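Of the protein chains in this complex, all but one are displayed in their positions.
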Amino acid sequence: MKKFLLTLAVGFPVFFLILAVGATQGSAADPKTLKIGVTAPLTGPSSTAGIPSVRITQLAAEWINAKGGVAIKGEKYKVELIVEDEKDTIDTAITAANKLVQLHKVNFMVGTISPPTAAAIASVTEPAHVVRSIWHGEGSPMEVNAKTPYTFRVPVVPRDFAPSLLNYQTKAYPNAKKVGILFIEGPATDFLLEKVKKAIEAAKLTVASADMYDVTTKDFYPVITKVLNSKPDALYCTALPHLMGGILKTARELGYTGPIFNLSPTSPGTVRGIAGKSNATDCILPAPDVDSAKMTPMIKDIRRMCIEKYKECNFDYLRQWDSFWWLIQAIEKAQSLDPTAVAKTWEKMDHFESSAGPGKMGGQQSYGINHIGVLPFAVTRLNKGEMEHIGWFVPDIP
Amino acid sequence: MWAQNILNGLTSGWLYILVAMGLTLVLSIVGIVQLAHGEVYMVGAYVVYFFCVVAGLNFFPALLISIVSVALLGVLLERFFLRPFRRDMEGAIITTTALILILQTGIVAVAGPGYKDIPSAAEGVLIIFGARLSWERLLTIIVGVVLVIALLLFIGKTKVGQAMVAVSEDRDAAALVGINVNKVSSVAMFLGCGLAAAAGGLTGPIFNLTPYMGGFALMKGIEVIILGGLGSIPGAIIGGLILGLLDGLITPLASVQMANIIGLVVIVLILLLRPQGLMGHE
Partner (left out) sequence: MNRKRLTKGLGLAALIIALCALPSFVTGVYLAHVLITIGINIVLAASLRFIATSGQLSLAHAGMMSVGAYTSALLAVKAGLSFWLAMPLGGLSAMVLAILVGIPFVRLRGIYFTMVTLFLSEFIRLIVQEWKRLTGGASGILDIPRPGAFVIPGLLNIDFSIKAHYYYLILFLALVSLLILYALEHSRIGTTLFSVQQSDSLAESLGVDTAGYRILAFGIGCFFAGIVGAFYGHYYTGINPDSFGYLGGIYVLMYMVVGGIRRFPGPIIGAVILTVVPELSSGLQEYEPFVFAAILLIIIFFLREGVVSLPERIRKVRKEASLRSESKV
């Protein structure tokens, strides 16, 4: 009798609790609200990039709302962000995506930094016809391709930084002929390696060596010792900010004086901090120094708003502004809240406003679908511990 | 070239040793599966960060404050969170996992999730036998060696130290001969957490800080202990050096991946052939 009561006492209330949760969580949409879902790693190691990205998206949403919201067919819609934590693994990310799509019934989403996570979430959002503006990638076919007609990517990624950086190298470091490569071991690394090698050869340079390192690496002495054995004149890496700091610091401590390029967009301040000012020299990053006077007026504005609200601003905050803003621009151009209509409009648009200047869509040839953002990116060089804004480059994404 | 590789290996090795040393003290003397040891290491690094970067102190005073304060924190943790589970391994695992979550989330709440850096205590590089070593790494090795020697002296020459050895071998027998096991546990926790904080504070400037840096320290600590033997300090030294040298020698000759694999194979072989570790007692 006790067992029976116990089973009932525990089993049914729990299930009714779950029912109650389900019933109360999904809210009916306010007719004048545009719900946009955000999936980001808020806990776990990737939250270093996830949290600033969510914050800048919130800032951008408030900015849009302050200007009156999104105007569609004469009606004004206030943007409402619904944020779900992807946590650490693919399955928690899929859960987050499921919640947004099935429970909150969003038709538009931004988010996701890690490429495998983006690919996994696609399995939820593509069949549900949810327009998604993803935050990062490496440039491989798994991220955005002809089979993901509802996925778009605005920020420029490693694959598309390479040709511009190589070009700059031939002008600023004309004697550097042999290039060493050091990439993070990851899902798209082989693909990226192939593309970058081609770009290096196209710039009339040679590949001295190619090595891969683990994203959990702390001590870079062994792997950099290996890379330097091939005596490269210049070094190209993909690295998260702290990894780039470690690589730069180690390379300089081991006596390497050649230029070091990061193909991943990383905040110059973070890299310099971790490498130490004395080591922060001849390091070129495809990211802006947000405090520089040479920033566009809009970036200066965003920086001001960000510091007001969050007491700090760096590139990690800035990067995802345009991911969100272009989604809004596409919705406004389509004058519709139907995701299919928005997707079809977006891929045909040839003019967008961005924080860095005007941009458009590209990628039909190189990605198989015209869903890749082509917009200016800043390049910063760390020189003797100081930050030098090299200029604004526009990638070539056919 | 060989000199550089060996030097790299020895340096890495010492960093692992510092972490493993603290862990082995806690595991064998306090007798608890302290899964949150990595987080203690992490907190140690962050305390140095606060006193050095935020409060503006010099590195060494900040390090000292960190070691002492984290060691004391450890004593409190042991008294209230760990001691009740001395004979209860499952309970210990649960409590320490809760501690992991609390410490990680706490640091995120206070310092934010981003990467932090601590400026080097010593700038510049020195050259030994044609190999390059930064002064701060050399400093870390020296401080590490000093701490280890101090620990060995403490264990060998003091009553409390000898009591610690007794407790690590057989807790009940030690109690029977009149050793105050609780006091000894507190001392061991103090030393173990102090060492972890030292390791965290010393590696802070060399690498960087994140609230999630603890997991790596724990895993490396466990690997060193498996290799060297639970409860053995010389074992921790040998285990750490072996792991460090594997990294330092194999990576440049083959690749990072190969070094990882060989490292795993070595540990598995030791487990199969001599499960109590190279210097452990069964």
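Order of writing sets the chain letters: A and B. Residues in each chain are counted from 1.
We take it that a contact is a pair of C-beta atoms (placed from the backbone, for glycine too) under 8 Å apart; a residue touches a chain by one contact, two chains touch by 3 or more.
Everything numeric here is computed off the predicted structure, so don't read it as measured data.
*Asks:* Among B:M1, B:A98 or B:A254, exactly one should touch the missing chain; which is it?
*Replies:* B:A98
*Asks:* Of the residues B:E136, B:E223 or B:D247, which one touches the chain left out of the display?
*Replies:* Only one listed residue reaches the unshown chain, and that is B:E223.
*Asks:* Among A:N65, A:N98, A:N229 or A:T345, single out the residue that touches the unshown chain.
*Replies:* Of the listed residues, the one touching the omitted chain is A:N98.
*Asks:* Go through chain A and note every residue touching the omitted chain.
*Replies:* Listed in rising order, the touching residues are 1-4, 6-12, 14-15, 17-19, 21-22, 25-26, 42-43, 47, 51, 83-85, 88-91, 94-95, 98-99, 102-103, 116, 119-120, 123, 142, 185-188.
*Asks:* Taking the full complex into account, what residues of chain B touch the chain not shown?
*Replies:* Touching the missing chain: residues 27, 33, 35, 84-85, 88-91, 93-95, 97-99, 101-102, 104-105, 108-109, 113, 219, 222-223, 225-226, 230, 257, 260-261, 264, 267-268, 271-272, 275-276.
Keep in mind that, in the parts below, only the chains that are shown with their structure count from here on.
*Asks:* Quick one: in the complex, what on chain A touches chain B?
*Replies:* Touching chain B from chain A are residues 43-45, 47-48, 50-52, 185, 211-214, 216-219, 221-223, 225-226, 229, 241-242, 245-246, 253-255, 270, 273-274, 276, 278, 316.
*Asks:* Under the stated contact criterion, what part of chain B meets chain A in this complex?
*Replies:* Chain B residues touching chain A: 1, 4-5, 8-9, 11-12, 15, 105, 108, 112-117, 119-120, 123-125, 132, 134, 203, 207-208, 210, 212, 216, 247-248, 251-253, 255-257, 259-260.
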